[in-house]
Each structure stands twice: as structure tokens, then as C-alpha cells.
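If you scroll down you'll find the structure; I have some questions about it.
All protein chains of the complex are present and in place, except for one that has been dropped.
And now, chain A:
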């Protein structure tokens, strides 16, 4: 928790972060691709990352797993051209790899379960092979320096400087916002340190803390991040977050969700929608007396209130006044 040590570590990470950046030219290529069957487009990658987010959430994986998975995915995609039909396999392999290094053994979902829940079309052995390929290409050993690394450190630094304000900067909220940003490929072009700092500043503005702002500036100077760069990414982050936190709902994309139900339930699903065989009998108008044939004949005095109200046409509180009068005059 030593502030000095943290700053030093920060510096070290900053110097190394370039190793873990996806190739910018590769990312640009993806961004510029239009919807096509032969190449990955930005939309396709973004959709896949959202799927990864759902899976992370569902299996209870940590943010670290997700961020690492996205990092691996982007680095791989920027390096190697793959066909869109393989994107699913690549992304889930990245997730599994990330989970293996981050999560505890007992919390790790087995590959078969991942594939089943994610409604993927490939097998567990495909997954295994893909993992090896990705690991080899990226020379992946155990971890990577991501925006989350910096975010954690910034948060610690901020806390260590103002211990009485522990509640204000929520790491969880920052992590959630980071996840939201990572769903757009453009943010993968940012340097993790800068992205994290932008997020931090955004949140500091939201809570309106002067002290924190100072700390953020201090970090910026320490890492020698330029104002221009910071401003650029801060603007983009602000836009992204305003979309994320808007109360408006986006229409869920029902594209590929498979709803598998058991045979019995499937059989019963549409059993209620029977077409009626008997033609409709329209009710008579008010002046057509329906009680012509004296239903009073069989009505004895000892009947319950239900039957008496059922025979009457013009009584009851629901009966509109003007029609009631009309009936009495008829």
C-alpha cells in the first residue's frame, strides 16, 4: 500500500504495456471491413465480445478474466486473419484460457459446459486445439498487462492518498464501465494506461472530488501521458459511458439464441391456440327483450342473489345510466 512503491510499479507496467497491445494496423483493418462473410468486421467482433461478457457474468467469472480474454482476442484478431465462422471458437478459447489463469480450479466451468451454454457449434477438442494455436501465436504464458491492471493500481493510489474517502471511488463501478468500453473495438486501440486514466477521470468528475482530480493529474505527469492523448480518449469514453448508462433500453437482439425445451413442453406450447368451431352468436341489442319467455316461471323466491342478478338486464352499477333509462321507457 506504499504510495511510492505503487508509483514505481506503475512506471514498470507502463513501460511494458506496449508488449500487450494489439497491432494497430490489424485493428484498423477490422474496423474498416464492411459486413462480409469472409472477414471479421467491427460489428461482428463487438457482438462476440458482448457474448463473452454474458458468459463471464453467467459463470461468475471475474472482470480480470473478461478483460484478459478480450485482450487475447484482440491481439489474435489483429495478427491473424480468420473467417467469421471461426470467431466463436477463437473467442471462447480466449475466455477459457483467461479463466484458467485467473479463476480458481473449483470455479472453472468445464469446456463442454461453456460450449453448451454458449450455444456453440464446435466441439471440446476444437476448443483445445484453438487454445494451443492462440497461446502459441501470442506467446501467452500466464498474464497480460491490461487496462484493468492500471485501473486497479490507480484506485489503490487514490485510496492511499485519501483514506477517509474510501466509499467514493467504487472499483466495481469502474470495472463495469471498463467492460462497457471494451465492447467496442475502437477502445482496443488505446493504451491501457490512458484508457484507465480516462475512466478514472470520468468517474472523478462524476463524484466531483477536487482531491482526486489532483491525484489523477499527478499520475498523468508521472507517466508522462500527453494532454492531447488523454483528452481524445476521455471524450470517447464519455460518449460510450453516456450510452451505457442511459435509461433507455436497447432492443435485445434475438438473432441467434436457441430456445431448447423438452419434448413435452414443446407439445403443450401451442395446444391452447385452437380455432373455435362454433360460430359466434352476437348478443341482442338492448331493446330486444331477452327475457320474453318469462324466465320468472322457474325462478322461485328462494334463489341466491347470483341468479337474480343474472336475470336482470338493466340493473347493476356497471350499467350505463342513459341506457338504463332507455330500457325502462321501452
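Observations
Just so it is clear, a contact is a pair of C-beta atoms (placed from the backbone, for glycine too) under 8 Å apart; a residue touches a chain by one contact, two chains touch by 3 or more; residues count from 1.
By definition in this document, contacts and distances are computed from a predicted model.
Look at the chain that isn't drawn here: its UniProt entry, checked against "DELLA protein", "Glutathione S-transferase", "Serine/threonine protein phosphatase 2A regulatory subunit" or "DOG1 domain-containing protein", names it "Serine/threonine protein phosphatase 2A regulatory subunit".
Among A:38, A:142, A:208 or A:280, only A:280 touches the chain left out of the display. When you scan A:32, A:123, A:217 or A:268 for touch with the missing chain, the hit is A:268. Listed residues A:18, A:117 or A:238: the one in touch with the omitted chain is A:117.
On the side of chain A, touch with the chain left out of the figure occurs at residues 50, 53-54, 57-58, 60, 116-117, 119, 172, 176, 180, 244-245, 247, 249-254, 257-262, 264-265, 268-269, 271-274, 276-286, 288, 290-293, 295, 297-298, 306-307, 309-313, 315-320.
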